[in-house]
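First the structure, in the form of structure tokens, and then the observations on it.
Chains shown are a subset, placed as in the full complex.
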Amino acid sequence: MAELNVRIENKQYIHGTNVLDNIEFNLAAGEFVAIIGPSGCGKTTLLNMISGLEPSEAGSIVFEGERFYGQMCTQIGYIFQQPRLMPWLTIEQNLLLVQPNSRPDTISELLASVGLEGKQDCYPRTLSGGMQRRVSIARAFLINPKLLLLDEPFNSLDAPTAARLRLLLIKFCQRQRCSVIFVTHDLQEAVYLADRILFLSQPPSRIVHQESITLRRPRTESGTDELSWQAALLAKHPSLLAGSVN
Amino acid sequence: QKSPNVRLGVLKYGTVNWEVDVIKHHKLDKKYGFTLDVLSLGSKNASAVALQSDAVDIILTDWLWVNRQRANDKDITLFPTSIATGGLYVANDSPAKDVRDLANKRVGIAGGEVDKNWLLLQAYAKAQYGFDIKNETKPSFMSPVLLNVLMLRGELDAGINFWHYGARLKAKGHRLLVTVPEILHALHIENDVPLLGWAFKKPWAEQHANSIKGFLQASLAAKQILYSSDEEWTRIRGLTKAEDDEVFTRLQTEYRRGLLHRFGLQELTATKDIFAVLAQHGGHSLVGNATSLDEHTFYAFDQRLLSWNPVVEDESAR
Amino acid sequence: MKALDDIPKHSANQTVINWPVFVTRLSPMVFLTQATSRWLLSRIATVLAVGVLWQVVAWLVASPDFPSCTAVLSSIHFHLTQGDMLLNLWATLNRVAISFVISMLIGVVIGVLMGSYSQLNKLTDTALIIALNVPALVTILLCYIWFGLVESAAIAAVVLNKIPTVVVMIREGARVVDRDLLAVAKIYRLSPSRTFFKVFLPQLYPFIMASARSGLSLIWKIVLVVELLGRSDGVGFALNTQFQFFDITGILAYTCAFISIILCVEGAIFRPLDKLIARGSAHG
């Protein structure tokens, strides 16, 4: 039951070299896939192509059996690498923008769950970097997406907050049964969250390794199982994180 | 039965308002069987636009304009009402004796490059003295108001302006260095030549023969009143915006002097001669595609209409 | 404001009792927030300062071509009471308002389209430059000749003159709109109208404000010419009449009267808008 089919023969920016090279993977319904790769390898580009923001000339993105061009036909939530809030709207208005008919208490509940109680009426510029990021996470959650794309979402958040949000993410995915593609630089985080990890190489990027994580849930963030699993993986493929083929 | 309307476009500040006021005051329009609707306009160009876009039936303009429009297939015609007067003004204490003394002096011209008096002056200077006034003096063109201000301030050595501005210059101690009659004389034109007149579309005049006849009669009647009655002038003094008695008397005399009294064959010939002179000096920018005086430029009318009073002695025609 | 205060003079006695109540009700709400009253004071102070400076310079220059401030004020008073300044101001204001609204609306739409679609921009760029550079005189003349000497021709002439300048400005703004924020709108599938009004337009506000501000003044300048060439009322018509009689005092009187109206419009419309727009911006 492959829900999302990604096949990209290659991707090249204008005046640029090849960024992606023969990337092909499936995503089952409700599956949580983490993507790890060196900085600048094309992770954001990949998410942009899946979401339809970047055109994919050679290849196809098929979601729920429908191929799409340019505009997604299903609700997708995308947490961009930058928060991308509208500076002229308050936090509440930023959330209402994507889901106009949400009730005020839904919004304040959601904000509370990301640790931003009472910040409804603040403008984005009066928030810290991490707070803005949390608003953008709340925004993606608000629309009840079928497909969730996350680009390093817990970056620039302190450890306890990040842990809390990871928990929130897991709960949300279970309730919503949405498929998730999660870009991160943190192997530990990936092991904790994902069903499968894709490792990308240096550009032109290919998938150098796929690893299904068979640890049963619920997992613990720095649990011994998880840590040893991670250690075993690194022992087997020592250069995996560096993005080179082993 | 309701009398037909005649729509007249006039400059808000123009001298023609005096006449209109007289017509209205004495109900001359009613007397001659029409109703006069007056549309005040902001500039000379505006009145041209108004006639072209059928916003008014009659405007006051000069016959060269009409002739040129005729050359552009516009069937407009003109009933002449006033003659060319004025001339070249200099300050009373100016050392200039004739135009040659203006060499390298600043001469202001109000009507632009193609002002009739300016063109006539060029022809005159050349014919009389072989003096190329256009290239040997420093002519500059400006709006009439500015010209008066600069003349009075002494920033211009000589100037050509419209008659009611000229009247003010005279009142403020300027004199005429050359007058139009002198110029005409030098060019061997011995008759009055018309300057302005009522212009209207010929088809309109043909369709509204009674209206136009009534209008012309009313206009002449008003002129007659202004010509002969000093009391009437006192009544309209407010309209003239004369700043003092001197200017007021000047305006009164100049106005009377500028009225056209005859327009017969001789005058027509004189006009044709003038056209030749003007065409030669003004060139294309003056006459456009009109190479000669169109025979319908002047409205064919009953000549007796004009013979209504004696010609005043022109003081400047020495 | 003087000009407008004159109108209800006759009925002043009748409402004399209700007036203060109305004022006290209104003033704390609209007028006298502290910032606003401070701003109002500073504005009045500036106007007074300009007036005093003018008066002093006029005394020093002492030329008939440089009328003093008091002379102009008394001329305003004269024209208000004896002449038809009110009528003229009203006519001009009407024309300015109508053509302002029309040309801003059309101009913003075209500008946004040209700024967003570079293909369209390439096609229409030349036409835009041509439209931009046709002299006002020509447009006005042609409008009058083709449509006749009617009010709508006057408005059309002004609008045709103004639209290209709005387009140029808005286009430049639409070109630098943040694509990242538009991507958000696309991902979250905002409707086109929501995208436009909530994401696109707010980024254009500085450009729109600039073109509205300079536009208002430009429009009123064009209206002056339009009135000169084919209307029988309005400030332009009056100004030209004054000009013909070289009544500099009168010219300045009309100018001052109109500028004071514009100052009010500025204070009543643009300034609140400015504040609304500045919310959430780097200035706060």
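A, B and C label the chains in the order they appear, each numbered from 1.
Going forward, contacts are C-beta pairs under 8 Å (C-beta built on N, C-alpha and C of every residue); 3 or more make two chains touch, one makes a residue touch a chain.
Computed from a predicted structure; not experimentally measured.
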Per-label copy numbers for the whole complex, where each distinct chain appears once: A x2, B x1, C x2
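Convention: only the chains that are shown with their structure count from here on.
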Closest chain to global C-alpha mean, per-chain Cα centroids: C
Chain separated most widely from subunit A, comparing mean CA positions: B
Between subunit A and subunit C, centroid-to-centroid distance (C-alpha), Å: 50
Residues of subunit A touching at least two other chains: none
Parts of subunit C lying in touch with subunit A, wherever the complex brings them together: 180-181, 183-184, 186-190, 194, 198-199, 202, 205, 277, 279-282, 284
Subunit C residues within the subunit B interface of the complex: 65, 141, 144-150, 153, 227-232, 236-237, 240-241, 243-246
Contacting residues of subunit A [partner subunit C, same complex]: 51-53, 71-72, 75-76, 78, 80, 82, 84, 86-90, 97-98, 100, 123-125, 139, 143
